[in-house]
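Here you go, one structure.
Excluded from the complex is one protein chain; the other protein chains are retained at their positions.
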Amino acid sequence: MTVQEIATWLQGEVVGNGTVRIERVAKIEEADQTSISFLANSKYERFLETTQAAAVLVSKKYQNVKLPHRDNLAFIKVDDPYLAFLQVHKKLTPVVDPFPAGIHASATIADTARLGKDVCIGANVVIGDGVIIGEKTKISHGCVIGVATSLGAECQLYPNVTVYHQTRIGNRVTLHSGVVIGADGFGFVPNANGPFEKIPQLGIVVIEDDVEIGANSTIDRATMGETVIKRGVKIDNLVQVAHNCVIGEYTVIAAQTGLAGSTKIGRHCMIAGQAAFAGHLEIADRVTILGQSGVAKSIREPGGVYFGTTVKERSRAYRIEAVIRSLPELSRDLYQLQREVEALQQALKEKKS
Amino acid sequence: MTVQEIATWLQGEVVGNGTVRIERVAKIEEADQTSISFLANSKYERFLETTQAAAVLVSKKYQNVKLPHRDNLAFIKVDDPYLAFLQVHKKLTPVVDPFPAGIHASATIADTARLGKDVCIGANVVIGDGVIIGEKTKISHGCVIGVATSLGAECQLYPNVTVYHQTRIGNRVTLHSGVVIGADGFGFVPNANGPFEKIPQLGIVVIEDDVEIGANSTIDRATMGETVIKRGVKIDNLVQVAHNCVIGEYTVIAAQTGLAGSTKIGRHCMIAGQAAFAGHLEIADRVTILGQSGVAKSIREPGGVYFGTTVKERSRAYRIEAVIRSLPELSRDLYQLQREVEALQQALKEKKS
Partner (left out) sequence: MTVQEIATWLQGEVVGNGTVRIERVAKIEEADQTSISFLANSKYERFLETTQAAAVLVSKKYQNVKLPHRDNLAFIKVDDPYLAFLQVHKKLTPVVDPFPAGIHASATIADTARLGKDVCIGANVVIGDGVIIGEKTKISHGCVIGVATSLGAECQLYPNVTVYHQTRIGNRVTLHSGVVIGADGFGFVPNANGPFEKIPQLGIVVIEDDVEIGANSTIDRATMGETVIKRGVKIDNLVQVAHNCVIGEYTVIAAQTGLAGSTKIGRHCMIAGQAAFAGHLEIADRVTILGQSGVAKSIREPGGVYFGTTVKERSRAYRIEAVIRSLPELSRDLYQLQREVEALQQALKEKKS
């Protein structure tokens, strides 16, 4: 595609030479005469003068756009240069579809399973009794789908995913490799002197539409009822969601975060990595929890930002952290002040006597 | 079953109408005329007046039990309403057995492996040379059992578990999907200027009877000797147990906790989620470690409860946390006190002169 063709496709505006042919994408400092690049961060503005790119995507709001200094360079003005760049990248990058076409001969599919049109089933996949799989859903090699589980349409399961029995999965759900959905919740009747009796885990997991779950994350089935991952939730790698949790719509959870049993997270929350939630909490909508934070109590107020173990409101947490960093001096000052007060007391006593 | 039949089966006592037929279990606020529910938490007591349930399990100690206000409602008095409810739930819920019957044709089983009576072996299972599997043990799809490993009777391995070579697993052990037993311990000879030399990991993992290990947890083999998970230990998801650790009988470890090499945990300990243990520690029996705590030294005293990074005794940790939360004010007060002491010093100096 030429620079002009790309600009037209992006609904952007060319400033400079639109005739050069683009073959690849590149960073602005590494680009060559076949490349398109982008400028989204003013730190990189200096490269505009030296870049070898044939085209650079810039923001419509960007003030410094004038005609390029070279006649084989163009700027393309767009609303969001980074997103536009990703679109071009996707268009120019040959797509590798990691999902197998058709149904592999080595798959083990129960007679009672019902597969939708145009499903892809990889090698060594095992599909249990009574499973229902929607149209165009792709299940890659080595996945195991337990008895009586249902998946909607256009889902993508990468290799070696395990979904336990009776799970209900919506449409357009993506599960990355090593994900385990529906393993038993961690429930035992404590016994001070002997074996713990297992509490049977009779509930299920429900995953609504448009959820994505990262590699090796685990979502446990409910003790009774349902563990629910609501529509549009995005979960990163190595995240633990315990029995009976509910994650609200469009909430995002970064890697290695853990939720103990029965905790309910609101909608549109942002949970950073390695955060931990105690059990039976309720977290309001649009709450942000920063990395490594420990949440031990419910958060009823929507929209706040929290940090620390246990969590404090962010600006408070930052003030506390500033004092913590100066605690050795604070402690020394206090000790010195004690000496000074003693001296004052002594001086006053001497005065009196 | 009728209410009376359920009560008899539970060794409970009916107060009210025992003739209604029960078909399902439900929460007290969601129950209908075919449901049995339970009251285990006084917060839910108000629902006793309005529930549509046919029967409610209540504690024998519960004071407010009088004849129900409806003639199609009964209370069943039992020792532990929650446990009784789980028993009824289990009885009324159709059991889904996620384990395949028999030995699947696609399994790869070494000639030298010895399988006990009534084992179940799923699709694509691989069983190595010299493996011994006890009676009624169930190994689901995609599991790999390494060379010379032994499993006892009545174990359950969910899909896609990996057990490395020479592991010794007892009876009635449950391993959830994605568990990895016996991977190499993390041992390298440091080298300040070049590659680290690997320390060969020649030991094994021993898992005793009645252990349950959650999804995607990892138990490393010993460098020499054994990593041991003792009888009745329960481990949640995504837990890391390093080489040469020993976990004492009936200890419970919640999700995402990690133990560094050679640490020994006592019996009947309770370890909450995301806790971390340094290497070469000894933790006494019946110790409780709260969530996200970091344990850097051995704990010799049995029975304590600890929190924090690094851990303090719980009530001490809570007092410290209370001061931490007021550090900005404490710091301000100290600063103000410094000013006041300066003023006093000045006043006294002026007096003197």
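Should a chain be cited, it is by its letter among A and B, assigned in written order, with residues numbered from 1 in that chain.
Keep this in mind: contacts are C-beta pairs under 8 Å (C-beta built on N, C-alpha and C of every residue); 3 or more make two chains touch, one makes a residue touch a chain.
As the structure is a prediction and not an experimental result, all values here were calculated from the model.
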{"item": "Touching the absent chain when the full complex is considered, from B:60, B:90, B:198 or B:297", "value": "B:198"}
{"item": "Contacting the left-out chain in the complete assembly, out of B:91, B:136 or B:312", "value": "B:312"}
{"item": "From B:35, B:52 or B:160, residue that would touch the chain that is not displayed", "value": "B:160"}
{"item": "Missing-chain contacts mapped onto chain A", "value": "25, 27, 83, 86, 89-90, 93, 96-98, 104, 106, 122-124, 140-142, 158-160, 176-178, 210, 212, 214-216, 231-232, 234, 236-238, 250, 252, 254-256, 268, 273-274, 291-292, 309, 321, 324-325, 327-328, 330-331, 334, 337-338, 341, 344-345, 348, 351"}
{"item": "Those residues of chain B which, in the complete complex, touch the missing chain", "value": "106, 108, 124, 126, 128, 142, 144, 146-148, 160, 162, 164-166, 178, 180, 183-184, 186, 188-196, 198-200, 202, 216, 218, 220, 224-225, 238, 240, 242, 256, 258, 260, 274, 276, 278, 292, 294, 296, 309-310, 312, 316, 319-320, 323-324, 326, 330, 333-334, 337, 340-341, 344, 347-348, 351"}
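Definition applied: only the chains that are shown with their structure count from here on.
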{"item": "Length of the line joining the C-alpha centres of chain A and chain B, rounded to whole Å", "value": "26"}
